[in-house]
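Here it is: the structure, laid out below.
Just one protein chain is left out here, and the rest sit where they should.
Let's look at chain A:
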C-alpha cells in the first residue's frame, strides 16, 4: 500500500535525553491510526516531529514522496495539520478563530463553508459572534478543530483532543473524524489514553519508552 508518510530510523534527543529511538513507520494513505502509550513515552514528541513543530535529531521523514526538509515548513504544516490538547483560541470571538485560516492564506472568507463546518459539529451560526470565554471545553475543542480542517489537510494529527470531554462531545468529534477519514480521505493519527477509543482503533500504534510498536 502507498505510504503518505514514512519515517526511517528517526531519533530525537533533547538536552542529552534520548526521547525517541529508531522510529520506523510507513503510514498508509487514508489510514486511521490510534496512537497510545504511557505518558512521557514520546507520543507527543513523535506527533510534533511529524507536524514540523520540532525537528528530528536524525533519520529520515518522507511526506508524499519528498523529504520533509524539501518543504517550506509553513506550506507543509497546511498539509500536515496538528491539533493540540487544550487549544488556545485566538482573539475575542469564534469568528476570529474560524476566519484565521483564510487570513493566513490571504483568501476571502467562505462564509457558507464555515457555517457548514460549524453545523457538522453541532454549532449554529449564532456561535460565530460568541465570545470565546463563554465556550465550554467541548465547544472550544470543536472550534479549534474547525481551524485545522477548513482547508482540508492530507494528514490530521490529534493530540488527545477528546481528553477531558464528556460523552456527547466525544461522540460528536469521533463522528466528525470518521467522516473526514472515510468520506474526505484525510489520514488521521490520534493520540489517546481512552480505553474505548483504543478498542475501536482500526490501526493501533504504541510508543513505549521512545520505541514504536505498530499493530495492524
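Following the convention adopted for this analysis, a residue touches a chain if its C-beta (ideal position, glycine included) is under 8 Å from a C-beta of that chain, and two chains touch if they have at least 3 such contacts; residues count from 1.
Simple rule for what comes next: contacts and distances are computed from a predicted model.
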item	value
Per UniProt record, name of the chain withheld from view ["Nicotinate dehydrogenase medium molybdopterin subunit", "ABC transporter permease", "Quinol oxidase subunit 3" or "Carboxymuconolactone decarboxylase family protein"]	"ABC transporter permease"
Residue of A:10, A:23, A:51 or A:94 in touch with the missing chain, whole complex considered	A:51
Chain A, residues in touch with the chain not shown (by the definition above)	51-55, 72-75, 77-78, 81-84, 87-88, 90, 100-101, 103-105, 144, 147-148
